[in-house]
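With one protein chain held back, the other chains of the complex are shown just where they sit.
Coming up: subunit A.
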Amino acid sequence: MRDTSTAFRVKKALGYAMMLAFLGFSLLPVVWVVLLSLRPATALFEPIWESPAAWTLDNIRSIARSDFPAALLNSFITAGSSTLLALLVGVPGAFALSKRRASNKFFASWLLLLLRMAPPVGFVIPLFLVYVRAGLIDTYAGLIFAYTSLTLPFVVWSMWTSFNQIPDELVEAGLMDGASLGRVLWRIVIPAARPGLVAAGVLSFLLAWNDFFFSLIITRSDTTTAPVAVMNFVSYASVDWGAIAVASIALTLPIVPIIVLANKYIVQSLGGAVKG
C-alpha cells in the first residue's frame, strides 16, 4: 500500500532537498571552472556570478597551441595501455585465484590488498632508481608499467570477486563440453562476468588517467601526462587560471561518456550482481 501521509511526504521532500543541496555542492566547482574558462584574463578575479564585459575563447585557443593536447594523448596512451595490460594479465589471474583449489589463496589476497592499499610514494623511489638504470624514464613503457602496478592489483582484486559469484558448475560444464580452460574463460566466464569486467576496466583506466604522482616523477617532457601538464600553466611569474580551467575540462570530458556508458555495469558490479 502506498504511504500518502503528510509525515511521509515531508520526509520525502526533505530527502529530495538534501539530495539537491549535495548535488549543487558537488557541481559548483564544475560550473565555476566552466565559467572561468570562458572569461578573459582581465576578468578572472571578478565575482563569478557577475557576467564579464565579454566572453572569450582565448583560453581554449591558447591551450590548443600549447603542449597540452600532446599530454592528453599521452594520458590516453598510457592509461589505456596499462588498463589493457592489467586486464590481459589480471583477468586470467583472477580466474585462477577464484576457481583453482589452492591453499595459498589467503596469502595472495593479503599481498594484493597490500599492493592496493600501499601509498604509491612507497614504491616510487625504488621504481625511479630502477627506471634510471633501465632507461625507462620519460618513456611510454616506463609509465605504462608503473600504472600497471596500480591497475593490476585492482583488476585482480575486483575480478576475483566477480568470478567468485560465478558458480563452479558453469566452469565444469564448459570443461565437460570439451572446452579448454582458456575457452571456458573466454566464452563462458567472461561474458557471464561482463558487468564486473567493464567496471574493472573503467575504474582502472580512471586510476591511471587521474594519476599525478607517478607521471611527475617518471616523465620529463616527451611522455608528460595531462594532469602534470596542467602544472605547466603555473610559472614563477604568473598562474594562467583560464588555461588551467580549460585543461581541467579537457581532462574531465573524455571520462564523461565512458562513465555514462559503463554506469549500469559499475552499479551492478559494485552491487555484487551477476545476472543470469
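Just so we're on the same page, contacts are C-beta pairs under 8 Å (C-beta built on N, C-alpha and C of every residue); 3 or more make two chains touch, one makes a residue touch a chain; residues count from 1.
Definition applied: contacts and distances are computed from a predicted model.
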Point to revise | Protein that the absent chain corresponds to, by UniProt name, given "PadR family transcriptional regulator", "Multiple sugar transport system ATP-binding protein", "Carbon-monoxide dehydrogenase medium subunit" or "K+/H+ antiporter subunit F" | key: "Multiple sugar transport system ATP-binding protein"
Practice item. Looking beyond the chains shown, say which of A:P47, A:G178 or A:P257 touches the absent one. Key: A:G178
Check your understanding: For the chain left off this view, which of A:I188, A:I218 or A:A245 is in contact with it?
Key -> A:I188
**Study point:** Touch residues of subunit A, complete complex, unshown partner
**Key:** 167, 169-170, 172-180, 183, 187-188, 191-192, 194, 275-276
